[in-house]
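Submitted below is the structure of interest, expressed as structure tokens.
Presenting chain A:
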Amino acid sequence: MNNNFLNIGILTWMTFIPVVGMIAVLLVPKEQKTTIRWISLGATIVQLIFSVIIYTNFDRSLAGVNNAATMQFVERYSWIDIKSVEWFGRIHIEYFLGIDGISVPMVLLTALISFVAVLSSWSIEKSIKGYFALLLLLDTGMMGVFVSLDFFLFYVFWEIMLLPMYFLIGIWGGPRREYAAIKFFIYTLFGSVLMLLVLIALYFSVSIPDASTGELVHTFDMIAMMNPANYEANSLLFGLNTSWRYIAYVGLFIGFAIKVPIFPFHTWLPDAHVEAPTAISVILAGVLLKMGTYGLMRVAMPIFPDAAIYYLYPLAFLGFINIVYGALCAMAQTDFKKLIAYSSVSHMGIVLLGMAALNTQGMIGAMFQMFNHGTITAMLFLIVGVIYDRTHTRGLNDFGGLMNQMPKYSAIMVIAFFAALGLPGLSGFVSEVFSFLGAFQTFRWITIASTLGIVLTAGYMLWTLQRVFLGELPEKWKSLTDINNRELIMLVPLAIIVILLGVYPTPILDLMNASANELVDFIKGENNLTILGQ
Partner candidate 1 sequence: MLNLYDYIFYFFAIVILGSSFVVVFSRNIVHSAFALLFTFFGVAGFYVLLSADFLAITQLLVYVGGILVLLLFGVMLTNNIVNVEIKSGTMQTLPASLIAALIAGLLCGIFYVSNWYLVPTTPELLNNTTAVAIGYAFITTWILPFEVASVVLLVAMIGAVIIARREKAPEVE
Partner candidate 2 sequence: MTETLFLQFATAILFIPLISFLVLIFFGKKLSDKSAIVGSGLIGSTLLLSLIIFFSKINYFHNQTFEYTFTWVDFGYYDSKINLGIMIDNMTAIMLVVVTLVSFLVHLFSISYMKGDIRYSRYFAFLGIFSFSMLGIVLADNFFMIYVFWELVGLSSYLLIGHWYEKTSAANASKKAFIVNRVGDVGMFTGIMILWSTFGTLDFEKIFSLMSLGVIPFESTVWLTAAGLLIFCGAVGKSAQFPLHVWLPDAMEGPTPVSALIHAATMVAAGVYLIARVFPIFTADALIVIAYIGAITAFVSATIAIAQYDIKKVLAYSTVSQLGYMVMSLGVGGFTSGFFHLVTHAAFKAGLFLGSGSVIFAMHHVLHHHNDHHTDPQDIRNMGGLKNKMPITFWTFLIFTLAISGVPLTSGFLSKDDILAGTLAFSDLTGHTIIPIIAFTVAGMTAFYMFRVLILTFMGSHADSHRIDGIHESPWQMTTPLIIFAALSLFFFYSPNPTNASEGWFYSAVVRPETAVPENVSASSIESFEEAVHHNHGKAITLSLLIAGLGILISFATYYWKKISADKILNMFPKTFKFLNMKWYFDELYDKTVVWFTMTTAKVLAWFDFKIIDGLVNGTASVTKSTAFGSGKFDNVVVDGIVNLTAYTFGFFGLIIRTIQTGKVQTYLAFAIVGALMIFFFFN
Partner candidate 3 sequence: MTFTVSLNHFIFVSAILFSLGIYAVLTRRNAIMVLMGIELILNSANINFVAFSRYAGMDVNGHLAAIFVIFLAACEAAVALAIVLNIYKQFNTVNVDEVSTMKD
């Protein structure tokens, strides 16, 4: 099947369809709320269809990672090419899109979550036009991050998300929305400016010969950055295991860590989640957090394999802290959303742990956990949203006994909760187990300590379940209605995915197998290093 439509590559379609939708939304008069909703939904559905096409056409045997030839759906055009003066050298920025096994699950996830987010935004009434326009712009930013292979482009998309997010939280959020929004904004910007510096340093250090003329060209091509042979001698980041490379890695790491978020950079997350409207929480937890770990996998680790190895132990340790700390903090929450926000901190810790393992199972576990956490947390936030819509409270102690009142809702909720606590048969379990299995081979004691998180997660999840669903139904909720069809449409597919992947994860796993192995091989092999703890 041809991967171009109207001579435009499929990834471009994926990325910019929301922008088309946004423009369409902006052209519609603001009174026609239904049209606006349907346009937005249409855009995300088209995106979803494209993502299915990508899923079916994706060649599972190609690894990608550090090899441009095995990237798929590649689109590569010159964007900015500066060749004016001799003292500056030539600089090349490309419009370079492509996906491999690391990005393809994220692309699918983004399309899915965006669709769900639009659906869950149906009840938004305030400035609906602006809302959907921003939501679609956000969608473009997210998709762009996952498909771009040029670091400059990556950075641009990365930053494009900030502003819509700020407004979406700031305008449509809860009572302390302004606080949460600006906190998110400043935090993330802080991270990304550090990334910017590393990006610049890389760009001066890396140059590749031009195909036709053979002259050396400075480039933002991430794949070229992964090859040590492309580093100019005496440039800042030349060589291996230099302190500049370590510093650069740490800079990148902080940038991504804030997004993940990794302790102690996580405090924006509870606030942002609590204040954001449901759909935005869903996107935030479902996709945005993954950008951090994706960035580590796609950018930080392969470009600085030496530093990645050097800082493997701290990475694993941070994973441990995230897992246990997040779980403990979640346990002490009485706000439903805050609890789930902290559970995200905990679950993203598993990704870090798996990644730090630097072996096949760990890496696959981490990547799979990213996908699963996306779907599961999306469900959890939708669930909170459903109940918040009806009761306008999120206090866990205000509820009880909803199981009988809202049976369908409860069923979905139970699935989501058990998936979150890693019950076998549901997708969360698979990725959790893989991450731990992998991590144990590299970091014995940290992993053993991290298993504490498994118990704690069960603790707070079940406690929450009990507080909300079990026990006696308070008088004031006797008239609550069960979940409606629109809400079912957004929750059921997620639930199906969660169960399906829990039973048979191969459909997603085989997408990333080759790339995960390649990534591990590449990072390890680059240095011929012995891993700590073995």
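On the choice of candidates, all candidates are chains of the complex that A comes from, given by their letters.
Observations, loosely collected:
Simple rule for what comes next: a residue touches a chain if its C-beta (ideal position, glycine included) is under 8 Å from a C-beta of that chain, and two chains touch if they have at least 3 such contacts; residues count from 1.
All figures in this text were calculated on a predicted structure; none of them were measured in a lab.
Note on chain A: across 1, 2 or 3, the candidate touching it in the complex is 2; the others do not touch it there. By the touch criterion given at the top, residues 178-179, 182-183, 186-187, 263-264, 266-267, 325, 328-333, 360-361, 364, 401, 403-404, 418, 423-425, 429-430, 433-434, 436-437, 440-441, 447-448, 451-452, 454-456, 458-459, 462-463, 466, 469-472, 504-506, 509-510, 513-514, 516-517 of chain A touch candidate 2 in their complex.
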